[in-house]
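Questions regarding the structure given below will be posed in turn.
Of the protein chains in this complex, all but one are displayed in their positions.
When the chains are written out, they are named A and B in that same order, and each has its own residue count from 1.
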Amino acid sequence: MSECNYLYGNYCAEKRVTVLSQMLDFCGIEKDRLRARWVSSAEAPEFVEEINEFIDVLKPLGPSPLKKQTSKDVA
Amino acid sequence: MNMNDLILYEEPRIGVFVCDCGSNIAGHLDCADVAEYAKTLPNVVYVKENLYTCSEAGIVEIKKAIKGQNLNRVVVASCSPRTHQPLFSSSCAEAGLNPYLFEMVNIRDQCSWVHMGKRDDATQKAKELIRMGVAKSAGLEPQEEIESSLVRKVLVMGGGIAGLSAAQALADMGLDIMLVEKTSNFGGLLQQVHQLDTGGSARALLSKIIDDVQSRSNITCYTKAIVKETGGYIGNFEIKIDTQNGLIKDKVGCIVVATGAVPLIPKGLFGYDGETVISLMELEQKLKKDDLTARRIVFIQCAGARTKEREYCSRICCMIGVKNAMIVKEKYPLIDVRILYRDMQMYGTHKEQMLWDARGKGIQFDVYNPDNPPEVKEGKVSFFQSITGKIIDLDTDLVVLSTPLVPRSDAPAVANMMRVPTDQNGFFLEAHAKLRPLDFAADGIFVCGSGRYPATSTEARTQGLGVASRVAAILFKDKLVKSAIVAKINPESCVGCKACLTMCPYEAITYNRDKRICEINEILCKGCGNCAATCPSHSAQLCGYKPEQLLAQIGAA
Partner (left out) sequence: MIDIVRQKISKLLSDGSVKGVVALAMANGHVAPCLFQKEDDLEPLCLGDTKKPGDARYPLNKVLITIARQYPEDVFGVLVRGCDERGLYVLYRLNQLEPDKVMTIGIACPQELAKACECKKPYPDELVAGEKTEGITQQGVQDMEDMDLSKRFSFWKNQFSKCVKCYGCRDICPMCFCRECSLECEDIISKGELPVDIPVFHLTRAMHMTDRCIDCGLCDETCPSGIPLRLLYKKTSKIMNAEFGFTSGINKNEQSPLNLMGPAPEK
């Protein structure tokens, strides 16, 4: 955490994420849908692991019940 | 109104260049299909697939299209912006397009590399990333680069081999240097070293360099002096130095941090007593004074390193241990020398050869397991020899502990004063380990020597020279030109709540009492975006990363 290129930005983000995730939970939205992790550009395996782990968490939750219908599917 | 402002009112005409990167990208995804898709995106008027967009031919294509197709935005889908953004954006500028109207999409790292072997997925993802890049580019605004003056003077903090080397090289270039050393002598850690790993005496090397540095008219030397304060910004740092003759205030263009590191004193480890169990540095002293009386010496590597509290490898102790073992063996061939190690890390082919030479000289190496470390008792070291599965007792009259270099106790204070980061071990953290190893993220401040990470004298010297060239690249320009990717505060909507002020790690924001708003010093601003994230009314925004630009990008995802 203390290795942010911009010194403190990630700490600031972490604090906001803490609040937001609990607010989502309060409003009945699974807080696991929001996740913040810090992975540097030199940590490819960690990044892949994080994303795969997150996918494993998200898949069972399914699409958000609040998702709006969009028609952005790639041709 | 200049031409750049007009672009804001024109319909975006976006050109997309999809790079095959030979087979690097095209080998793993369908670039032709991606290019066809890009043609269907809003505001895209021109699409070109290149074998190598970064080649001369590729660049000519971009320039030709900007003029011929009247493009006012350019998107290149290729490799990493870290390496190639400057090339492409400056090419745009050469063709008369503001370089900030360029956007890059990384379909090599993010598509062909990570989805190798999944051609359809990689192609699909490339399309989506390009769609996002195109959406963002439509909202890009032209920016003017920021210029400021430069002071052609350099502050070097630390008079060890790294700082001395930097000062020497900078002096050769004709710059003025202020060399500040905390202790009364120059030379740093190398003063304690007997012989160099490359052969030759450390003292001889040092005195040659120190004499040279002290004889230069453009190097002002301060010993027993401490840098008290640093303010200002690249090209115009304001510094205060506490010297023996009182406080000195001055202005410098760049700052070099060469404050070094210190060897760990292995108190409480392996029965360390400074007499029969000593540290590597104490052995160097003994060799220097030539009062080695021991008959059987055991080196224990990684003493106090790679442990729970100090996880890192100090890099140079294996080499120093072997170096000293060889010096002992050469001078006193009858001394029995054993080295107990966990892994030998002899960095570089030369040093690897040194290990073989050491074995050839009859120095014995034995591996030990950190879970079952050697025990030092009176006149004896016992350890578990894994090949034989036996506990071996070695009679010994001198144990040498190879201890790591650790950050100086005042490193956090220096980091704090300069507003530069340290890593999890407390060493100074460079901007990028591979791409910018001697720079700090903060412009105009550089790092060399063991303050950054344990370094041999050769490495510290090389880094010092490297830093000198980094500094020269800045200070020999006529003026400072800085990226326009900085934050701006809209004076119309700012309510002066000062929330951004406390959030700026670079102290680039000040409060204007008369106008009751916050203002940004563009030279100090590093474009981190903390203020933009904090501002409740979107008054602080980061150029090139404005909410509408990012939201357009996200919206296209």
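In this section, a residue touches a chain if its C-beta (ideal position, glycine included) is under 8 Å from a C-beta of that chain, and two chains touch if they have at least 3 such contacts.
Since the model is a prediction, treat every value here as computed from it, not as a measurement.
Taking every chain of the complex into account, the absent chain touches A, B. For the chain left out of this panel, the touching residue among B:G188, B:P407 or B:P505 is B:P505. On the side of subunit B, the interface with the absent chain consists of residues 490, 492-499, 502-503, 505, 511, 516, 530, 534, 536-539, 547-548, 551-552, 555, using the contact rule stated above. Listed for subunit A, the residues touching the missing chain in the whole complex are 1, 7-8, 11-12, 14-16, 18-20, 22-30, 65-66.
The rule we apply is simple: only the chains that are shown with their structure count from here on.
The distance from the centre of subunit A to the centre of subunit B, each centre being the mean of the chain's C-alpha atoms, comes to 28 Å.
Of all residues in subunit A, those touching subunit B in their complex are 2-9, 12-13, 16, 41-42, 44, 48, 72, 74-75. Taken together, the subunit B residues at the contact with subunit A in this complex read 37, 40, 82, 114, 124, 127-128, 131, 419, 421-424, 429, 431, 433-434, 441, 503, 505, 526, 528-530, 533-534, 556.
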